[in-house]
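All protein chains but one are shown in place.
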Amino acid sequence: MSKLIWDRGRAGRRGFRVAKPQTPEVDLVAYLGNEHSQELLDLPEVSELDVVRHYTSLSHKNFSVDNNFYPLGSCTMKYNPKVNDAASQMSEFREVHPLAVDALQGSLEVMHITQEYLSKISGMDAVSLQPLAGAHGELTGLMIIQAYHRDRGSERDEVIVPDSAHGTNPASAAMCGFKVIEVKSKDGMVDIEELRQKVSDKTAALMITNPNTLGLFEKNICEIEKIVHDAGGLIYYDGANLNALMGIVRPGDMGVDVMHFNLHKTFSTPHGGGGPGSGPVGVKKHLEPYLPRPVVVKGEDGFKLDFDRPKSIGKVASFYGNFGVVLRAFVYMTVLGKCGLRKASELAVLNANYLKALLEDVLDVPYSEGTMHEFVATSKDTDLTALEIAKSLLDYGYHAPTVYFPLIVHEALMIEPTETESPETLEEFAETLKEILKNPERSKSAPHLMPIKRADEVKAARHPVLTRSQIAE
Amino acid sequence: MSKIPSDLRYTRTHEWVKVDGDTITVGITDYAQSELGDVVFVELPQEGDDFEAGAAIATVESVKGVSEIYAPVDGVVVAVNDELENVPELINEDPYKDGWIYKLKVEDLSAIDDLLTAEEYEAQIAKEE
Partner (left out) sequence: MYTPHTAEDIQKMLERLGLESIEELFQYIPKEVRLDVDAWDFPEGKSEGEALKLLRAIGEKNRKLTTFIGLGVYDHEIPSAVWALAGKAEFVTSYTPYQAEASQGMLQAIFEYQSMICEITGMDVANASVYDGATALAEAMIMAVGEKRKYRVAVSEGLNPLYREVLSTYANAIGIEIIWLPLKDGRTDFSRSTDGEVSAFIMQQPNFLGFLEDTEAFRSTKDTAGALGVVSIHPILNSVLRKPSEYGADIVCGEGQSLGIPLSSGGPNLGFMAATKKLTRKLPGRIVGATTDEDGRTAYVLTLQAREQHIRREKASSNICTNQALNALAATIYIALLGPHGLREVAHACINNTHYLADRLKEVGVEVYSPAPFLMEFPVRIPKDRSELLKARLLSAGFTPPVELAKFAMCSAGDQDLSDMYLLCCTEKRTKAEIDAFVEVWREIYE
């Protein structure tokens, strides 16, 4: 069993020396009275080398883009360029306190240019970098929609969400107090007739992902736009799949009123094992007054934070966004430029179509016409479940695709290769998948070569052990 | 084939109902438990809470799913199966007996007549499959 960091230690061992006190000691016992605690916390007591060995050894038990092809659908696990890391290390940005506003001109300039870049890529009129992740961007966008309708004295309280949408869409809408109205898919696209029936004078917005989670472009987007706008609703665009569209088509030109970007998907910032991400929000002119406060603006004598926004929904985060993430995305867009961004999207779409073709003999893709940057296959007609295929791939050094999503495809395997993979990698992956499907018996109990065999998730959920002290219980 | 005892009544949302005087016992069907997979947690109502027919009264969670349990008719909760808090797998192991979820005291027993019979329920799941 792998030890916890506590188990590597011994009482009295130290991993870091705090500087000797130079200022007079405050007698905390006397000063703080009964708010003071003398109790020593039960935390690890380890040397620096203990810590280094421990976390280095943990790092070896982790798949990552730098080590493994990671075709995790909907997550855009593209390569994270090292120059972005170098930029994020620059002390000029890294050591600045966000409330030292007189010291922030450079950071504000990066934010302002990034806002402009994102505007140009999306066709939206204004961008706020404040939301800290995609779902946070959704929530912010929905708050903007809510504020817009309230401002007009309208009590629209329904948000329409397609059944293929990411779970965050209905969750964000519900968090804002909206009633979630589901609209079914037909042939893998939003069912236009059903949409027509579901819009009303209660519709606050439609949330749409395009390409949708099946990887297909909603080709009726112009009609959808008209239906929703004619009913007085707004269009929210989930930017999770923007990697298919850079330099090709812009959400703003498709009639979108408000959207979020996932800098940690489309703009190559790393996922960090779950975060931090960044979920900027873009809006059209009519929604600009509602953007979160403050907004970075360019003034006569440099950049400034504009707090004077009377219609703003308010703040959604402590400061101005996940700046370290924004900085990486800024460098990415700067390096790629116009042609590079377009090329990235073109090749992301080419790679997905190529991989789909390589797998066409062994895996069915129920909605296949018009695949963009990803596709959803099903293992329904094979001897293996999607989960078994996923686990088998791990043994071959491939991260698994997203499985069992979207919900409208049974035994779904959602595969997104991204543009940074070579055709050879895709070919080898396809061959591996074929081999797995040829040897179903071995795959049923996979993985065999990982640090652990299949983990008992039922036990974990029935009898939760969530901390070290709960292990003993 | 999942078990569908003939002496029980059923709902379209896969609850079974056992009538005993003016009290009904409610659980989820064998078909429902097998669709849901290993049950890991059950959120129970409080005794004394009253519900209208169709209201969400409890939730049953598996690792990868969650399912709401609805009140089949109007009534007041008179008992809950506390055992499920520690042994949620009873729902998988014995859905019609030890895996019962709650008991409702019902005022208008005639509403029970609108519930599905075993045969009707069997026809419904045949359609779903």
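For clarity, chains are labelled A and B in written order, and residue numbers in each chain start from 1.
The criterion applied here is as follows: contacts are C-beta pairs under 8 Å (C-beta built on N, C-alpha and C of every residue); 3 or more make two chains touch, one makes a residue touch a chain.
Quick caveat: nothing in here was measured; it's all calculated off a predicted structure.
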Contact partner of the left-out chain, one of B:19, B:44, B:63 or B:78: B:63
Out of A:72, A:160, A:281 or A:295, the sole contact with the unshown chain comes from A:72
Given that one chain is not shown, which residue among A:229, A:343 or A:380 touches it? A:343
To test your reading of the contact rule: which positions on subunit B touch the chain that is missing from view? 40-41, 43, 61-66
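In this text, only the chains that are shown with their structure count from here on.
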Distance between the centres, which are taken as Cα means, of subunit B and subunit A, whole angstrom: 38
Per the contact definition, I'd like the list of subunit A residues that touch subunit B in the complex. 404, 457-458, 461-462
Provide the residue numbers of subunit B that touch subunit A in the complex, in ascending order. 38, 40-41, 61, 63-64, 88-89
